[in-house]
Every structure is written in structure tokens, then in C-alpha cells.
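Right, I'll just put the structure down here and ask away after.
All protein chains but one are shown in place.
Here is subunit A:
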Amino acid sequence: MEFFERFAIPNPSFAIYASMVAAGITMIAIVAGLTYFKKWGYLWREWLTTVDHKRIGIMYLISALLMLFRGGVDAIMMRAQLAVPDNTLLDAQHYNEIFTTHGVVMILFMAMPFIMFFMNLVVPLQIGARDVAFPRLNALSFWLFFMGAMLFNISFMVGGSPDAGWTSYFPLADNEFSKSVGTNYYMIAIQIAGIGTLMTGINFITTILKMRAPGMKLMQMPMFTWSSLIANVIIVFAFPVLTVALAMGTMDRLFGTNFFTIDNGGMSMLWANIFWVWGHPEVYILILPAFGIYSEIFSTFSRRNLYGYKSMVWSMVLISLLSFLVWAHHFFTMGQGAFTNSIFSITTMAIAVPTGVKIFNWLLTLWKGKIEFTTPMLYAIMFIPLFTLGGVTGVMLAMSAADYQYHNTMFLVAHFHNVIIPGVVYAMLAGLTYYWPKMFGFMLNEKIGKWTVWTLSIGFVLAFMPMYITGLDGQARRLYTYSESTGFGPLNMVSFVGAAIMAVGFVLIVYNIYYSVRYASRDISADPWDARTLEWATHTPIPEYNFAITPEVKSSEAFWDSKKNGHVLFKGNYEKIHMPNNSGMPFVMSIIFFIWGFSLIFSLWIPAIVATLGIFACLTLRSFEKDHGHYISVKEIEDTESELRGA
């Protein structure tokens, strides 16, 4: 029995046991459902082994939505705990665990896959490519991300959640102060997902630079593709830093090294520095593709081309460079001196300039446009004032002298939610509504969609604006309770009400999907929004090979030109198309990674070694494998095309 004791949770509560039961029932229901409907073969052939970028995209989407609700439940629990002074809904330990998992889940397992979903679905279509450069690597990226996310998510049921914050600062994250295996979960689950993300970065840079449709110059790429390219460049340069940081943290905890320890010369500030050298660019990995989606939406629904295309591109390039030069602003108060702080203050404020350029470009796109208030456009319109507010408080925080007042208060929490929610989350929801018909052949209900935007926005303002005030009044973040005499009570209650309204907004999204699946018209064109870029030039549903004939491009709005200016996109005859084969290897290898991670977390050395050998065995098999893909014949293409055109 002693062996199994390590898997027990150190701080059990009723809620955790209830989740265990719920998770168990869900698992049994999934297995039973798949067996009853005889869907195992379908699942394996069409999804688990797929290398199709569109299907991988949809799997990213499903994971992101699941994680959105997991992180959302964390958020509601925190707001409920803080709603009234001296609340006892959660104790300090549970609160610590919940704010840690909320941060990690929302950033790494919700926002990241959501962006990966858009990149996978949209980028190859926008550049007129058949797939990404390395389809199988793409599948491996997804499965590594997925297994990392699952590994992280079981932590609260097996062995205990991480509780040192999403930043996991040392020495708090050291064995001495974080005794449970929770922080091991943090170090290893993120490592596995991070390797997947790094491979995505390499894959998409190659895809975008090498696989564009003939005629598409760099400065003619649609803005979302540009933003993805830059985000992926940031990924390739930032994620290896995280890899090293997590490896060092793992070694400190498992092998007794002294990178971040207090004794034996270790330096805990090194962790903070390395973490944020990755962490700050990570913020821009999230926001730049979101900006790309807004750019597409603004120009589509203003019925005009994007204003200031070149300045949009250059501002993103500048943001990506500056993103690597601002990391120390996350710890102005930790004593690196006035000179260093001043430099990082200035670089931080400098980021506001290219970001401002983008805001003005969007506004000038709207100027004299024929604006159409669809749901995606409504999200985008909401984004501008709300995000700008977050940007302005960001400049406030960038002033290092003043930061001593804001540091570690709810003011900061309000600021980063103020940029992430209108900036990233709204873009994801807007993009989801925008691309939904392309994926599934019907539109989401516009009326419910607009209700959702308003519900979310009202909830958002109520939830986060009060935090600016309590933060300036001195309410510290990450504290599980406060006394009545602080006077923070009423405003925190307002925050809780706002959070509850936001929760209603997210439920509305689910209802909208349900409603639209049942009632929405299936009789829509392949271009329901009258859009401008190539992804709308192919059929719905999108055929496996994307485009029967590779499109030829002469401007950044090739599809619009073909609709309005007589540009001919598809010239020539059908030719046989080379496609990659499906493979179960990425899935199997990721499962071995999961076992490897789990064994390391619990210091089970023999399974860890066996799993390591298993990973190398997969690599070896892959090296010796001969796989030249397959061809789709002209006959098959003709059949598919005539069927899709007829429908």
C-alpha cells in the first residue's frame, strides 16, 4: 500500500472527490458510447491518426473549449471565494492551487490551442497550400500538446495540484516549500506541451515561407498569415528558453541540482528572469494572431481593404523584437536597480507605439467603410475600446517607479485580464463565429451570438473594473481572503456578479452551438460573409486536398479580386495530387510521452526509463520507415469537385 500512497491527494475536499467521480463517469460514458455506436474504428481512422491540418485544427478547437470551461470553473471558484470578506468557501491551500491551475490552463491549454486551431485551419487555406509543410509533425505537435494538457489536468486528482502560481517562482516552487508533486506536474506537463508548440513553430514558418500559392509575395500575404508567421518566429525563439527553464526546475526538484535553490550558490531570481524571457514573448504569441483575426474581420465587414497594410506588418515585426526586451518589467520591485528598471520601463512603453499604430489602422479601416454589424464584427468593435483601456493601464504599470504601488495587486490582475480577454478571448470567439460556416457548413445563430457579445462585455466590465480600484487601494493578488475592515467587500461582490454574468455568456455560446446544429440552414454558400481571402475560395465542406487547382495570386485579396475585378484564380486542368498518409505514430508516441511524464512526476524511475526507450524506439521506427504518401487521381478529384459544386 505504501507504493500507492504517493498518488493520494494531500489536501482533499468534497469538491475534489466529486470531480473524481464526475471524471470517472465521463470516462466510462465516453468508452461505453464509442463501443455502443461502434465508433472506435472511425475515431482511430478519421481523427487519432489524421494528418489533415483541418481535422487537427478541429481537435485543437475541442481541446481549447474543454480547457476554457475547466479554467472558467477555477475562475468562478476564486471570485466566489473573494465575493465576501472572511469567506471560508476555499481554504488558502485550495485557493493557491486554483489560481495556479487557472493561469496555466487558460494561457497554455486554452489560448494556445485556440490559436493553433486558427493557424491550422486558416493558414494553409489562406496561402493556397495543400497542407502544412510537415503534416505528420503537425499531428505530433497536437498530440504532445494534448497529452501535456491531460497530464496537467489530472494533477488535482492524482498526487495534488501545483500551487506555486502560474509563474512558479523559486524558491517557493522548490521541494522545501512545495512538497507535493504538484510542481512536478507543472514542470513536466508544460515541457511536453511546449515541445509540441516548438514543432508547430518550425512547421508553420516553413509552410508560410515555402508553400505560398504562385504569385503570392510576402507583402501580399493576408494579415492573419503575417501575424501567424511572426507569432511562430517568436515561438521558435522563445520556447527553447522555456524548455531549459523547465528542465532546470525539474532537475532541482528531482535530482537535487542547485540552479534556483537558496543554498549551494543557487539563484532563485534566475528562474524569474528565464521564465519571463519566455513568458513575455509568449504574451505576443497569443495576441499577434488575435490581431490577425481582427484584421480579417475588420476588413471583411467594413467591405474595404485593410488600412495601412505595410505599417501593420512592420508594427508586428517591431512588437516581436521588443517582446524580447521587456521581461524585467515583471519584477521591477525585486531590486535590480534604478538604471536597469529605467531601461525596461522605456522598452515596455515603446511597445505601446506599434500597438497604437495597429489600433489606428483598424479605426481607419472602419472609416468610410460600409460597416456590417455581424457577431464577429461586434466582438471586434468591442475589442477596440476595452483593449485600449488595458493598454493604457499597461503603460501605467510600465512606469517602474509607480510600479512599486501596483506590483502584486489586483490592479495588475485587472490589467492583464483587460488585455487578454478583449484582446485574445474576444478574437478567438469572433474568429470561431467567423470560420464556423467554413468548417461545418452552417452558421451560428446571429441573434444569440450578439446576445453573447453583450453579456460577455457587461460581465467583463463588472468583473474587472472594480479590481483596478481595489488594487490601487492595496488589495493583494493571490490572497485567499481579506477582512471586512479593508472595505474591499462590495467591489469584490461586484466582481463576482460580473464573473457570473460572463459565465452566462459562455453558456450562451454552448447553447448557440446546440441551437445552430439543430436549426441553422445548411443551404449556405462557400463564402457566406462575402469575404476577401483565399480560404473562402474553396468549397464547403473543404475537400481533403483544399484546392483542386492551386490558385494564382496577384494581391493580398486574391479572392475579392476574383469576385469583383475579374482575376482568374484557378487556371489549368486537374492534375493528380500528392497527399501524406495517415499515421498512428504521433498518437502512440504522445501516449508514451504521457507515461514518461507521469513516471517522472512520481519519481518512478523504472517506468520512466522504459518510456524513454519507448520514445527512442518510435524515433528509430520513424527513421527506417518508408512513407511516400499517396496520390489522389484526376478521376477522384473530378468526382469530388462535381459533387461539391452540385450540392
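The criterion applied here is as follows: a contact is a pair of C-beta atoms (placed from the backbone, for glycine too) under 8 Å apart; a residue touches a chain by one contact, two chains touch by 3 or more; residues count from 1.
The rule we apply is simple: contacts and distances are computed from a predicted model.
One chain of the assembly is not displayed; among "Succinate dehydrogenase", "NADH-quinone oxidoreductase subunit K", "(2Fe-2S)-binding protein" or "Quinol oxidase subunit 3", its UniProt protein name is "Quinol oxidase subunit 3".
Checked against the hidden chain, the listed residues A:K39, A:K179 or A:K210 yield one contact partner: A:K210.
Considering A:E5, A:D86, A:D263 or A:D523, the position touching the chain not shown turns out to be A:D263 (whole complex). Annotation for subunit A: contacts to the undisplayed chain at residues 133-134, 198, 201-203, 205-206, 209-211, 236-241, 243-245, 247-248, 251, 255-259, 261, 263-267, 270, 274, 277, 578, 616, 620, 623-624, 626, 628.
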